[in-house]
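Note that this complex is displayed minus one protein chain, with the remaining chains in position.
Coming up: chain A.
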Amino acid sequence: MRRESGGRIDRSRVLRFTFDGRELTGHPGDTLASALLACGVRTVGRSVDLGRPRGVFTAGAEEPNALVRVGDDPMVPATVVELRDGLEAWSLRGRGRLTPGAPPAETRHDKAYLHCDVLVVGGGPAGLAAALAAGEAGARVVLLDDRPELGGDLLSSRTLLDGAPAPDWVSSVAARLAALPEVRVLSRTTAIGYHDHNYVVAVERREADGHTARRGGGRRGLDGCRLWHFRAGRVVPATGAHERSVAFPGNDRPGVMLASAARTYVNRYGVLPGRRAVVFTCTDSGHEAARDLAAAGVEVVATVDPRRDGSLVTGTLADEEGVLTGVVIGGGTGERVVACDLLAVSGGWNPAVHLFSQSQGRLRFDETLQAFVPHLSAQAERSAGACRGVYGTAAAIADGFAAGSRAAGSRAAGSRAGGPAGAGERKDFRVPGCDEPEQNPPAALWTVGGGDAEAFVDLQRDVTVADLVRATGAGLRSVEHVKRYTTAGTGAEQGKTSGATAVGVVAGLLGVEPGRVGTTTFRPPYTPVAFGVLAGRDRGSLSDPVRVTAMHDLHVARGAVFEDVGQWKRPRYFPLGGESMAQAVERERRAARTGVAAIDASTLGKIEVVGRDAGEFLDRIHPNMLSTLPIGSCRYSVTCGTDGMVLDDGVITRLAEDRYLATTTTGNAATVLDRLEEWRQTEWPDLDVSFTSVTDHWAVVAVVGPRARPVAEALVPDVDFADFPFMTFRESRFGRVFRISFSGELAYEINVPRWFGAALWEAALERGAVPYGTETMHVLRAEKGFAIVGQETDGTVTPQDLGMSWIISARKPDFVGKRSHSRPDTARPGRKRLVGLVPDDPGETLTEGAQLVASPGDTRMLGHVTSAYPGVALAMARDVREGDRLVAFDARRGREVPVTVTAPVFHDPDNTRRDGLPPDVRLEPVKGYGARSALGGFSARFVAARSSGVTIREVPLVPMGEVRGRDPGEGLRLGPDWWLVMGGPPGVRHTGVPARSGDAGAAGAADTVGAAGAAGATGVDVSAQRAVIGLSGPRVRDVLVTGCRIDLHPAVFAVGAHTRTLLARVPVVLHRTGPDVYLILVDSSLAEYLAEWLLDALEGL
């Protein structure tokens, strides 16, 4: 029944909604629950196990009964759903259901990261006072409140503050907060987790705002939730308290409601939850509820308070539908039955200690309050108000103000922001006079009537006192065990209404104090969170960062089939005209073996190792000798861990006396770089050596095959191919050329700065090279018996196991891992070693992972297949010799395949093909390569995405160098001995780089400043390593905070500031060049991913 007046609803507007298909109405300001009650809906669902009818029980997030399905949300408490026009809700039986195969929700959620001095959780009297105290002391404050309107319980009460309705005080504080520029108030925002080091996660529900206008122009604004991540100097939980019920028989009927909820419905929503009420209360607040119900016109026929005369509610009566029609009052005054349609129950109050407990704070049981309250803090937090057991409006305001002042006062210690200190400043704040009476302690009453099977402890899970009796009767003593045995507290409300009651009942059954029983663990999230909210914008194509090479668009246009290698997209094969993979690979393989083919090898990791001690350092890391490598020569090498196992492999080239280029496998590039830094910084800091990743600076095309030379000659016409031996490198004005081979054929790996990679690839293909992908690459190398780290190796394989004893220098006393090669386990005979396998049927492809046994049915495993292609395979196997007959057992296909062990080389064992065929043709030489910036393809979309808030653009083709060790006197300092200099730093040779930024002219006008390898030159050309994105406009920070975790407050990340950090989960250099202007430098291979991410973020503005 709706009251004629009163409440914080707008009766002038009518909202239409349906419940289980029934058309109903409510008003702005209603929740779904209040509107249902106003429409006289008593039964809102059925219980999960017993199917009993249930009604609205609370007025908040702790609701155990009124769970409904609304739109995409399969289960949400009706008590927190803001009513909106056209809302469709459906009742549930205790739990929601996802629709299999349903399309993903259109709703778009995002995230944001924010730093503050003081985070206040809860906008009730304590939280408001705390936020005001901290804010007016000059602190950066964030105030979270989970409701649409600030005020908390004050909106539900008739309390007068300084003689005026409490909401007037709320408005005045809200106005003062709004005037403070460093205070941010987030309504409809629920803190769900309090983690290590004052990290608090909260969900803001933006879709709940019925006034959120969809943006026009085809753009979709963000209409879903925002997952906030706060890092706070101090946290003030001011989360209030939850009222609890009493476990008496029939306490679950529709019509039974918490007293505070009944009071909220009459005062806040102008709804009468019944006409004739009985109030059963163990607290003074229950009497307040009785007064407010009576004042609203509800006939309060009895108030039962065991503290007064020992009287109790001992049962309920119901109609045929199970809805409350009366209560049985017993106890001290004898038994009587009273007819009523509302039973308001107050069993006591539980401080909402969830966040405090999640922060690892310790609780104690307060005998006076009969509740668990915060005891020992584990983090920089201080609870305030009812969640600390401080009840009553005036006391909560005073407590909140004290907590806020203290949090702001200690700001200096944990502060990030500058600004006025002013911890002592207090602008005319006074705790208002309050008309609430003094509160008496509650009765310690948990249950009525012994082990009754209809006395519910957990309404959501249908757990009764009888269930708890059974649990303790079975010998369970720990409340955690009881929880798992009975499922009490495991529903969506996670024990908010049931937990304390369960503890009280169990304590009674065990004959101990509740404090001895303790609580179950409070775990995040505080309220259920949809997976979509946790994902935010990280879904679909943005679900994981993607790296692409300079040639990616060309591969896509050519119809390549891609595979993921780490974050990279690599072409697996290039099918022509409906070819299968096998057909395409065979054609590609034939081209590489008999003609000329090309592969995009840009993804290989590339690290420049520079410094006087570079050779010495590499000698200490690698098994073979690298300090003696002649300048211009290449050498294959592996690296081992201290355990002696192979970690990675690659080719090392000596570019100059003090300069090497080390390549790594595609997947291990970052790990290898990290490891080099580790050894240098932590073990050998005195060595003069530094490491610079140039993986994304160079685009690489390997031209492979007996007829490779004419193509390679045409691509880098300034290189003398007549004198170009195997395992050497040559410099070209376009880049670098390495004569190395991963196929056994003649091969040249041509490196040009990434800007020219696409042009290089096209030029190679135009000259007849057949493009091939990773699948053919694997076949070619397997035929030559080249192991792949991570395929043949698995962290338990030494170089010796791979048959690479030759790589270990006898002249070196030590290298990382050497000592482990003489450990008993690694030196023993009978280890698995790399072998070849040939299936009897040459058309057969073994299964990678198949187990090798001596004969069919044998169970002694001799090894396993590591790589398999038609007719050939590599395996790691023990105690086998060439010619042995084995069986490869393929468990997946349930097949046993006979195989013969061979040497792990199937193709050209004597390396006769390495030099290819004599060149018999001269192809059109390349005169220059056109440059293409990393984000050239985005320019139109960048223009289209511009708004008055933010402008996005690429700053193309910026020459850059990295300098290590010595301060170059300019540039961005990224680390203690690490500088990035933009615009052509001194001492850095720029290969093929246009002289000026933005000059997308042809390469070849090589601007060489200094000379590579010149003594003292410590710089490394990284011009194409990074793309530069410019973001400007008044709302730039609103974009950045959705994916960047550092503190971007303008006083902290000041103009001129620059740092390396993560944005959208990719490493970037962030540089603030103006008040609203930021440059983002991102590795070129990740630039397209980041651009897509930024465009998505801009759409959400």
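By definition in this document, a contact is a pair of C-beta atoms (placed from the backbone, for glycine too) under 8 Å apart; a residue touches a chain by one contact, two chains touch by 3 or more; residues count from 1.
What we mean here is this: contacts and distances are computed from a predicted model.
Enquirer: What is the missing chain called in its UniProt entry, if the choices are "Ring-1,2-phenylacetyl-CoA epoxidase subunit PaaB", "Acetoin:2,6-dichlorophenolindophenol oxidoreductase subunit beta", "Sarcosine oxidase subunit delta" or "Putative ABC transport system ATP-binding protein"?
Expert: "Sarcosine oxidase subunit delta"
Enquirer: Can you tell me which of A:Thr18, A:Thr333, A:Thr368 or A:Gln681 touches the chain that was removed from the display?
Expert: A:Gln681
Enquirer: Which residue, A:Arg336, A:Arg477 or A:Arg819, contacts the hidden chain when the whole complex is considered?
Expert: Among A:Arg336, A:Arg477 or A:Arg819, only A:Arg819 touches the chain that is not shown.
Enquirer: Of A:Arg84, A:Arg231 or A:Arg754, which residue touches the hidden chain?
Expert: A:Arg231
Enquirer: Considering the complete complex, identify which of A:Thr642, A:Ser805 or A:Ser939 is in touch with the unshown chain.
Expert: Once the missing chain is taken into account, the touching residue is A:Thr642.
Enquirer: Which residue from A:Thr18, A:Thr333, A:Gln360 or A:Asn911 sits in contact with the chain not drawn here?
Expert: A:Gln360
Enquirer: In the whole complex, not just what's shown, which of A:Tyr485, A:Phe724 or A:Trp978 touches the removed chain?
Expert: Counting the whole complex, the residue in contact with the absent chain is A:Trp978.
Enquirer: Kindly note down the residues of chain A that lie in touch with the hidden chain.
Expert: Interface with the chain not displayed, on the chain A side: 195-199, 229, 231, 360, 378, 642-643, 670, 674, 677-678, 681-683, 813-814, 818-820, 823-824, 974-976, 978, 1045-1046, 1059-1062, 1067.
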